[in-house]
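With one protein chain withheld, the remaining protein chains of the complex are depicted in position.
By letter and in written order, the chains are A, B and C; residue numbering begins at 1 in each of them.
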Amino acid sequence: MGVQSQSTNSRLRDLAALASGAKLSRLQWSGIVAAVVFGLLLPLLVSDYRTFQFTLVLVYGIAVLGLNILTGFNGQFSLGHSAFYAIGAYTAAIMMDQWEFAYYWTLPAAGVICLVAGFLFGLPALRLEGLYLALATFALSIATPQFLKYDHLEKWTGGVQGVTIIKPDAPFGLQISQDNWLYYFTFVVMLLLFFCAWNLLRGRTGRALKAIRDNPIAARAMGINTALYKSLTFGVSALYTGVAGALGAIAIQFVAPDSFTFFLSVAILVGMVIGGIGSIPGSIFGGIVIVFIPNLAEKISQAAAWAAYGTLLILFMYFMPLGIWGFIRMGYARLTRRRKAT
Amino acid sequence: MELFLQQTFSGLAFGGVYACMALAVVMIYQATDHLNFAQGEMAMFSTYIAYTLITWGVPYWWTFLLAMAISFVGGVLIERVIVRPVEGTSVLNEVIVFIGLLAIFNSVAGWIWEYTIKPFPSPFPKEPLFGNKFVGTHDLGVIGVTLVVLFAVFLFFRFTPVGLAMRAAAQDPASARLVGIRVGWMLALGWGLAAAIGAVAGMLVAPIVFLEPNMMGSILLYGFAGALLGGITNPAGAVFGGFAVGVLETLVGAYVPFIGSELKLSFALVLIVAVLVFRPSGLFGFVVVKRV
Amino acid sequence: MLNRRNFVVSAAAMAIALAYGPASAAGKYDPGASDTEIKIGNINPYSGPASAYGTIGKAIAAYFKMVNDKGGINGRKINFISVDDSYSPPKTVEQARKLVEQEKVLLIFQSLGTPTNSAIHKYMNAKKVPHLFVATGAGKWGQPKKYPWTMGWQPAYPGEAKIYASYLLDNKPDAKVAILYQNDDYGKDYLNGFLEGLGAKAKSMVIAKEPYEVADPTVDPQIIKLKASGADTFFNITTPKFAAQAIRKVHDLGWQPLHFLNNVSTSVGGVLKPAGLDKSVGLITTQYTKDATDPQWTNDADMKAWHAWMDKYLPDGDKSSSFNVYGYAVAATMEEVLKKAGDNLTRANIMKQAASLKNVKVPLLIPGVTVDTGPNDFYPIECARLAKFDGAKWVGVGDVICPKK
Partner (left out) sequence: MALLEVSKLEAFYGQTQVLRGLDFSLEEGGITTILGANGAGKTTTLRALCGMVRTRGEVAFGGAKIAGGATESIVRHGIAHVPEGRGTFVRLSTEENLRLGAYTRRDPQAVGEDLERVFQYFPRLKERRHQQAGTLSGGEQQMLAVGRALMMGPRLMLLDEPSFGLAPNLTEELFDILGAINKERKVSMLVVEQNASLALAIADHAYLLETGRIVISGTAKEIEQDETVRKAYLGY
C-alpha cells in the first residue's frame, strides 16, 4: 500500500490525536455546548416519530463509539459487535420481562455482563490479528442468533419468538411523551458515556492504546502490558455496545434473534468508517449513517434498495475517505488556512 | 458405517465447493493482500451470466469458458474503475467498498433475474460413477475440477513471471515498482483471475444448491474459513482447509448430539478459531520469519 | 414553544374533527382516507437477505395500479405506500411509525414476516390502526380479544400441519416420521402444530427431527441423517430452495418415504421443476391457491385474468413465482374489504368489515376455499385441500379440509 497509505494513516492519526486531544480549545468547547443545546432542543422541534428516530441515532452512536474504541483507537478488528449489542438487548429484555426490573437498572447490568463477555472473548483473541481476528469475531456474530434460538435457552430468550417489553413512561409525572422521555434518557446516558470515553482516551490509557495500535513491539518495550490492555479494551468496547443494545431494546420494545444478525455488525462497521474512524464525535455521525442511509437508499430506488445503498457507501469512500467527521475537520482546516493566507 | 461414509462423502463434496471458493479467496489475497467480501456475489453474478448464455443456447463448455472470460474482464474492470480510487487509503475504507459491491451485485442480480431458484445444468453424467451409492458424479466432478484449478494456480504462481510478479506486487508494492512491475495492473489481473475462478466455483455450486441471488453468501463464508484454516498464503493449504471445513461441519452436525444441526455452524467456526489460536498462520500457512 | 403547543392543539383538534366531526357529504374518514384517496401502508423486505419476498410488495402495488386504472374503489384511488425494512425488526418498528405517524396511512396491510410483525404487534394495537392480513402464517395473528386490530390472512402454519397429522393418523397410524424444519418461528410453528395434531402418538411416531438454518448452503447432511433414522414418512418444512434440495436428495438417496411438503414450497415451476418433476412424484401437500405453473389451471378464468394482469402490470415479473399469485389474491381481499366499507372509511369500520367476510370468493383460491371471518374469527383462510403430485400437476385428494381450531 506504500507511501500514499502511510501518509493517509498518519493524517488519520493526527485527526484522532486532535479529536481526543488532552485539552479542548475554546472553539471545541463552544462546539460541544452548541451540540448539547441542539440535542436538548431537538425533540421540541420535530414529531414523536422523528424523536424516536433520533433516539435510535443516539443508540447506534453509542454502539459505534464502542467499536471505535476497539478499532479506531486500539487497532483491533471486529465483525462481532452485533453479539455484544444482542447480549445487552436480551439482558434488558429478560430483566424487564421476567424479573420486572425497571428499565434503568438494565443498563448497568447489560454493561457489566458485556464487559465480562468482551474481556473473556478478548483473551483468546489476543493471539489473533487482522484477518484472523475478523474471522473469530465474525464467528461470534454468526453464533449469536443461533444461541438465542437454542432450545435449551428458550425459557429465557423466548426462542425464535423473541421477547416483547413495555416502553417506559416519563417519571415524576412529567408531561412529555414516552418518545421524548426516552430520547432525553438516552441522550443523558450518551453524554455520560461519551464523556467517560473522552476521559479514558485522552490520558495515559489512550496513549497506551494508540501505542499498541501503531507499534505493538515498541509499546511492549515501553512497558505497556499489551495483553491486559487489549483484552480490557475489548471489554470496554463491548460494554459500550451492550449498553447501546439495552437502550435499543427499550426503544424498540422487542428483541428477537433476527434483530441481531451479522448485518447489524456490518451496519456498525459501516457507521464507524463513514462517521469517522478513531473519533469520538464521528461516532454520532456513525449513528446518523446507520439510521438514515438505508432510508436514503430506499428513496433512490426501492426496486434495488441494496444497489443504491452499496453505491452510496462507495461514493462516501470516494469523497470522504476520512469519514464525515474527518471531512468536516479537513474542511474547517482548509477554511482557516485560507483565512490566514488572505 | 454406511451413514458415516455417506456423511463424510457429502461433506467432501461440499468441501470441494468451499475449497474452490477458498482458492479464489487466496488468489485475490496473493494478488492484492486483501480479502474481498464481494467475491461470493461476484461469483453468483458470473453464474447468472452463464445461465443466461445457456438459455440462449450456447453449449455448456463454451458457456463455461465464456463465463470465465467475461468474469475475468469484469474483475479487471471493477478493480480499475471502482476499487482503484480507494486503493492505498486504509484497509477499512476498502472493506466498505467491498461491502458496497456485495450489496450492489446481490440487489442487481435479484432485480434482473428475480429470486426464484433456477436449475443450473451439470456437465457431468447423472448416473453415479461405478454405481456407488455414496457420492454423485457431479460431486466427484467438483472435487476434480477444484484440484485441476488448484494445479493450474500452483503452476501459474510458481512458474510464470507474471505469477511471481503478482505475488511480489502484493507483498511489497514499492519494491515491486522498483523492478519495473506495473503494480496497478497486477492488482487488476489478480481481480480478474479471482473473478474467473469465482465463476468456476459458482458454476460448480449452482447445480447443487440451485441458482439464486443469495446462493454464495454462506459458501463464501465457509470459503474464507477454509482459506484461513489452511493458510491464506498457501493455495494448497486453502484447498485442504475447504475440504476440512466441509467434512467437519457435516460430521459435527451428525455425531455431536448436544450440538446437532442447530449449532453446527457455530461449533465449526469456534473449532476453527481454536485451531487458529494455536496456529495463527493456519495449518499450512507460510510463517513469515522476519529479521528486524 | 407557544407556537408549537398551538400547533399541537390545532392538530389534535383537526384529528378529532376528522374522526368525529361532521363528516363531509361523501363519507366518514380517519387519517389516510378522503373523498379521493385511500392511503395504505405496507412493509416489505426490499433489501437484505430476505429480499426475495419483495416480489409480493411489487405484485400488490401492481394490483392496486390496476384497481386505480379501473377507477379505484368507490371512486377513491388507492395510494399504496410500501416501505423497506430489510426483514429487521427494529427497522420494521421505525417504518411502521413512519407510515402511521408521518404518512398517516389509514391502515397497514400485508407487512411481511413473523419477527417483524411481532415487533409492531403491540404498537399497532395501541395506536388502533388496522394491521391487516399480515404476510405470515404464524398462529398468533388471530387473537381478536387481545389484539383487535391485527389479522392474518393465509392458513396458519399449525393448522396446515394438523391436516397432515390427521391424514397420517387416518391412513398410516404406525408411521415412523422424520421431520426437517427451518430453525425459526415459521419452522417451529409447523413442527409444533404437527406434534399437537398427532397428540399422544407424537412421541412414538416422530423418530427424528432435524433443523436447518437459513444461512446453510445445503440440507443434504440433514437428509442423510433423517434417512438413516429408518423413517418411512418425511415431513418437509422448508422454503423453496431447501425444499428443492431436499426433494432431490431424498430421491437420489433412494429413500421413498411418504413425503409431506409444506404449502410454502408447492410451486411447480419454482420448486418441483428445479428439483426434477420425476423426483417429485408422490409428494403430498395442501393447497389453497392455484399454482400458475400447474397445467391444470391453464384455461381457468381467474388464471387467465391473472396472466393478462401480469402481462400488463408486471411485464418483467416472474410468472413461475408463487409470490405473484399470492400478492394478487391478498390484494383482491383487501379490495373487497374496502369496497364493503363503502364511504365509512374509519379504522374501526375497516376492522369491522374485515371481521365480517362471509364466504367470500377471492380470485385464485382453489374451488371450495373461501375467506371467512367473524368478530371472534380472525383467521380469514382456514381450509385447504390435500393434493398429490403426479409428475406434471397437483391432483386434489379428497375434499377441502378445515382443521379444527
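Just so we're on the same page, contacts are C-beta pairs under 8 Å (C-beta built on N, C-alpha and C of every residue); 3 or more make two chains touch, one makes a residue touch a chain.
Quick caveat, the model's predicted, so the values are computed rather than measured.
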Residue among B:Val183, B:Ala201, B:Met215 or B:Val252 touching the omitted chain: B:Val183
Selected residue (touches chain absent from view) among B:Leu5, B:Leu65 or B:Ala174: B:Ala174
Hidden partner chain, touching residue among B:Leu3, B:Val91, B:Leu164 or B:Val275: B:Leu164
Contact set of chain B toward the excluded chain (per top definition): 161, 164-165, 167-168, 171-172, 174-183, 233, 286, 288-291
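As a working rule, only the chains that are shown with their structure count from here on.
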Topology of the chain contact graph, where touching chains are joined (line, ring, star, complete, other): complete
Dominant interface by contact count, named by its two chains: A-B
Cα-centroid distance, chain A relative to chain C, in whole angstrom: 37
Overlap residues in chain C, where contacts from two or more other chains coincide: 47, 49, 51, 183, 213, 215
Chain B residues counted as touching two or more neighbouring chains: 103, 106-107, 110, 262, 265
Of chain A, residues touching chain C in the complex: 44-45, 47-49, 52-53, 56, 142, 146, 149, 159-162, 164, 248, 252-254, 256-259, 261, 263-264, 291, 294, 297-298, 302-303, 305-306, 309
Touch list for chain C against partner chain B, complex: 47, 49, 51-52, 54-55, 183, 210-213, 215-218, 220-222, 224-225, 228, 240-241, 244-245, 252-254, 267, 269-271, 273-274, 317-318, 320-321
Chain A contact footprint on chain C (complex, rising order): 1, 4, 46-49, 51, 58, 82-84, 86-91, 93-94, 97-98, 101-102, 113-116, 118-119, 121-123, 183-185, 187-188, 213, 215
